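Only one protein chain is missing; all other protein chains are in place.
Let's turn to subunit A:
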Amino acid sequence: MLDHEQIRTGAVQESDFTEVVASVRRFVRERVAPLEQEIEETDEIPAALRAEAAEMGLFGFAIPELYGGLGLSMSEEARLVCELGYTTPAFRSMFGTNNGIAGHVLLEGATEEQKKTWLPKIASGEWTASFALTEQGAGSDPSGLATTAVRDGDDWVINGSKRFITNAPLADVFMVFARTDPHASPSRGITTFMVEKGTAGLSVGPRDHKMGQAGAWTADVYLDNVRVPSSALIGGEDGVGRGYATAMRCLAHGRIHIAALCVGMSQRLVDESVSYAASREQGGAVIGTYQLIQGLIADSATDLYAARALVADVAARFDDGSDKRIGPSCAKYFASEAVGRIADRAVQIHGGSGYIRGVPVERFYRDARLFRIYEGTSQIQQIVIARGLLAQAGS
């Protein structure tokens, strides 16, 4: 179990954190935003930008200081991620798996020794880490995953295939979820292994052609008699059968992270909408003087405000331990649906231009669509929220 008190040791002082946010804000707006179109066209984050992001510390802000990161609390992380959301989500995705799902697998499930050896490489960006859970037959319900790991002497032999794995083409390490006990219930029969790039039998498929988020790569991962030593077993012998529980805990943190990202993108879309409405003229007046356009802007600003406040509140409750399950799902559900509505209105405000490649809102409209799908679809969030409440009511 992750000890959140431990995570908070060496917590960043508020005055330092304000500077961290300011530095990231400038970096995102001055350095990344001007490259958005290039990233879109080349489907690639320039290597120099990756190096600068690593130098800055962006690969490890959610990893404790003890392991080479910054050790932000959830509330702080949410504030920082809002800034990252202001530009193409491919930029955040580059280090999103390190700070998020993949890095958290180690934080939640690894032994102290594993954390000390592996996390500093993840926090510094020396390694890119991927989280390999989803399979062809196991998406929304990962408990049905078919990848297996079988003990063979001191080793484990893994077989199966994963799909839609973010950063797989770049990854140095993969957190692979495999069934180790076919007879146990899913919540006890799944185990996590850290598989290094180049291990015999491990291969990565071609990059998926996605609707949006160009520059962020996903691909299939194939495991064909991949032999790993027992040291690759996350959590050591005690980790056997604990993979499913670990994955679920990683997702709760990740959901708040994604919600904050949606808030950042929403802010950008509102800014784009307002500046376009304030300058575009039709019928002898700027379109922003028309009340029907004002209605779109007001609805988007209200959605943004609500999402921002919700994320802040949920993050605070996550930090004090009072709600680590229902709140994160509410935040991810609302903020991802809200950014979809806001992107739709932004395209509408831009008229024909909003439908043309090269115009930011057109790109964000496609980019935003993913947020309602990955790290738990909206339907899965609804289920988590409702089941959680009903369980509290004792039904």
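One rule holds in what follows: contacts are C-beta pairs under 8 Å (C-beta built on N, C-alpha and C of every residue); 3 or more make two chains touch, one makes a residue touch a chain; residues count from 1.
Going forward, contacts and distances are computed from a predicted model.
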Subject >> Chain left out of the displayed complex - its UniProt protein name, from "Protein-methionine-sulfoxide reductase catalytic subunit MsrP", "ABC transporter permease", "Electron transfer flavoprotein subunit beta" or "3-oxoadipate CoA-transferase subunit A" >> reply: "Electron transfer flavoprotein subunit beta"
**OP:** Return the single residue from A:27, A:118, A:177 or A:318 that touches the missing chain.
**Re:** A:27
Original post:
Which residue among A:33, A:56 or A:157 touches the omitted chain?
Top reply: A:56
Subject >> Absent-chain interface as seen on subunit A, which is shown >> reply: 12, 16, 19-20, 23-24, 26-27, 31, 52, 55-57, 61, 70
